[in-house]
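A single protein chain has been omitted; all remaining protein chains appear in their positions.
Moving on, here comes chain A:
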Amino acid sequence: MSANTYDAIVIGSGISGGWAAKELTQKGLKTIMLERGRNIEHIKDYVNATKDPWEFPHRGGRTQKMIDDYPVLKRDYPLNETNLDYWASDKDSPYTEIKRFDWFRGYHVGGRSLMWGRQSYRWADVDFEANLKDGIAVDWPIRYKDIAPWYSYAEQFAGISGNKDGLPILPDGDFMPPMEMNVVEKDVSKRLKEFYKEARHMIIGRTANITVPHNNRTNCQYRNKCWLGCPFGAYFSTQSATLPAAMATGNLTVRPWSIVTKILYDKDTKKAKGVEVLDAETNKTYEYFAKIVFVNASTINSAWILMNSATDVWEGGLGSSSGELGHNLMDHHLNVSAYGRIEGYEDKYYFGRRANGFYIPRYRNLNGEKRDYIRGFGYQGSASREGWSRDIAELNIGGAFKDALTEPGSWHIGMGAFGETLPYHENKVTIDKTKKDKWGLPVVAIDAELKANELKMRIDMEKDGKEMLEAIGAKDVQTSSTNPFLGRGIHEMGTARMGRDPKTSVLNEWNQVWDAKNVFVTDGSCMTSAACQNPSLTYMALTARAANHAVEILKKGEI
């Protein structure tokens, strides 16, 4: 057995890659996890996590230099002074936008598990059945009952705080104690339920922040600085959770600076035998070999790797025989929000910075309702008291103004919608051979857009937001609907979808590539539809499920 031979290779170290590494190593497989970027060591490398706000030279803002250096990241909130090092360089790793697609990436150990939003929701049968019922794309090869035990498994290990709300659209899970709504949110939740006669609900967000100590991790300290990395390990990340568990087995090797350029496919066995790696520091090429390969490079990059592999057998790459590899790119469509003022509660405030908000689960196109679009959307938001930025009438400068700045302003409530995007064959990624990245590798071209169904849905997303806020008594309600583009949800999905038929899907029900059964793809690319819930918990569950299956059939000698 050569030094470069392992039982399993995991490509990528984000949420799903970390889970793959944990599961495979705990089942006894010698595993190497390949990460294209640098290492970030838990706690030690969270260099800004314990800085006070005034220690940042621009108080967390963005400089013109940052704006020049990050032409994509600058399009939204991720470009900021406090965790700039966690975002991939747009200049080192460019891509082609045939249509605008805001691609926000994390190229380092832990990937976007370090910066993710942590909202964690189960899908329901209505989501898994949707494609079949609507006659859209292909049917999911699994149903809720197939994944439910794996949701529990993932929740128990990751630590998801939440309330058992008993809503069929959003199945309850194995939760830690929920975080608390503040006084205004509690009242608003009651009013919403009454107004819509229990057809709409506002619940506390279910989040991967632990509320009680768990596996040597300290419970959430209400700092709301999660995306700097948590020195308490209070939110789920590769570093806080899956990596230490995998390392504890003694079976894991982590290799940073390892860009996987292709999967090595063996025509005779019809299986992958390993991967080719370009060392991002030395530009040297290496080969690693294993019995199974887990592809967790994130939706778009996983497709890129597959498209670069086995091109001598299939022109479009490994998994392309169905014609679906790289296609059906989805995201959640965002940038529709509503905002209003809540009167009263001047004697009420909150203390601590809760890294969570409320959630309004999907209510459209359910129970027989039929809108002029299919599927639905949910909202995430919070109520809070305004800070200094408010306009204090007649007290715009001077001593009294200065004093007034120390007082909280009136209560406001704001929320943004997350809409489901359908899988369209023509929304796709391809390889652009005319453009190269820093390492001389051809880049991806992204060609995807929102279509009629999403655009009609956005009208409801805006209208409903206003209606609900007015219904619960908010004043001066304003709405905003901007930038109808994909990517901003940072929930890329679908480029190597699961299905029941090798002719129309890239992966089978166990996330195995139909054309190479020892290759498993368990990141967002495996998703057959997008639902409107935040998807990471589903990746965790699918990854654990696939890893379990992989080891079972490996032991049986089937792969």
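Assume contacts are C-beta pairs under 8 Å (C-beta built on N, C-alpha and C of every residue); 3 or more make two chains touch, one makes a residue touch a chain; residues count from 1.
Throughout what follows, contacts and distances are computed from a predicted model.
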Record-based protein name (UniProt) of the chain missing from this complex, from "Nitrate reductase-like protein NarX", "Sulfate transport system ATP-binding protein", "Urea ABC transporter permease subunit UrtC" or "Gluconate 2-dehydrogenase subunit 3": "Gluconate 2-dehydrogenase subunit 3"
Which of A:Gly166, A:Gly399 or A:Gly557 contacts the chain that the document leaves out: A:Gly399
Of A:Ala20, A:Ala154, A:Met179 or A:Leu325, the residue in touch with the unshown chain: A:Met179
On chain A, residues whose C-beta touches the chain left out of the figure: 50, 52-54, 57-59, 61-65, 179-183, 186, 221-223, 346-354, 387-389, 392, 395-399, 401-409
